[in-house]
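Here the structure comes first, spelled out in structure tokens, and everything after it is commentary.
The complex is shown incomplete by one protein chain, all other protein chains being positioned as in the whole.
Up next, chain A:
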Amino acid sequence: MPLRWARMVAGLLLGCLSVPVEVGYLVAAGLCVAALSGWPAARRTAVRGSRSGLRGLTGFEGWRMATFFGEPTPREYPDRRALGFLSLRLMTGLLGGAVLALLGYGARTVALAVWVWLHGGRPDGIAPRGWIVAYLVVACAVLAFLVLQGIHAVANLERRLGRWLAAPNEREAFRRRISELAATRADVVAAIDDERRRIERDLHDGVQQRLVALGMLLGRARRAQQPERIDALIRQAHDESQRALEELREVAWRVYPTTLDNGGLPAALETVAERSALPVRIDLDLPGALDRATATVIYFIVCESVTNAVKHSAARQVTVQATRAAGVIEVRVSDDGVGGADPAGGGLTGLARRVAALDGRLRVDSPAGGPTSVIAELPCG
């Protein structure tokens, strides 16, 4: 605590001492640029030079804030803002100086009075009577309180100025946001293509194979001679047609679960649990309405993670938890399996892209030896 105060005082002191340097520099640079206004080339050089000086001084101030006030050092800022910052901080520098001067004045007065009294003297002809000492103690306490408050307030002002200097400006923020959006948009397109490829594979390698097999059974039945043989082949063909229908239903379900529209997220997740080969415990705590895009993403996160757990984790139990707090939905799918899931794998990459498209984040925690948790955070409302 005392160390923090000492650092704040030292910071303010340094800030106050740098004021004359900065004022001198700004005035000199301004005069120099103004005086050269008739010679454009020389003026440009002067402006360039004054800018580098400006950046140097701003850099020093940034260092001071970082060292004495614990602010992160500002790295990127436009020159115009550096000029604004420096001009404003002259005020806070002077203010800090005034507060420190008050501190020094108070300390000096008390020290002097006590010193003279101890040596039997009477400063300004005042004897150390009880009520005089009491008056002095109260005045000192009030002044100390004000000074400490002042130090704190000026340090805060300096911090706010530093933060303003370091904050990305609007254009920079827009630029970052746009490149982020372009990246997630490209990812979404890639994810859609991946999914289509998967559906194509499901159709060709699953449903089409079954239908060809079915056709082949019927073709064999037509060529067969003995009635029993024909019967047997037709029975097989009938069974095969059932399986083809089941396969088709599976594929259609994987493309989009209609339950999501009819029964909402809880119903769709229950179906995932029912169809899973592992026991799945679902614990949803999502009060309020969910928009469809978020519900769909949550569904696919759960679906893919449960499928992965069944396929790769050798788990005995999967737990799905979803909670909503402070504008963020957290979905957590955990198993008690062997871990070692690769976040760069096809399915998880697809999920991460879907989540990023909604400005969310997907984390996969799966150390070798397990267990595995897939955690998604989605902004909502």
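Note that a contact is a pair of C-beta atoms (placed from the backbone, for glycine too) under 8 Å apart; a residue touches a chain by one contact, two chains touch by 3 or more; residues count from 1.
Methods note: contacts and distances are computed from a predicted model.
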{"item": "Hidden chain of the complex, named as in its UniProt record, picked from \"K+/H+ antiporter subunit F\", \"ABC transporter\", \"Response regulator transcription factor\" or \"Carbon-monoxide dehydrogenase small subunit\"", "value": "\"Response regulator transcription factor\""}
{"item": "Contact partner of the left-out chain, one of A:Thr45, A:Gln209 or A:Thr258", "value": "A:Gln209"}
{"item": "Touch with the omitted chain, as defined above, among A:Arg201, A:Arg249 or A:Arg363", "value": "A:Arg201"}
{"item": "Candidate in contact with the missing chain, chosen from A:Ala29, A:Leu100, A:Leu217 or A:Val374", "value": "A:Leu217"}
{"item": "Positions on chain A contacted by the hidden chain, ascending", "value": "201, 204-205, 208-220, 222-224"}
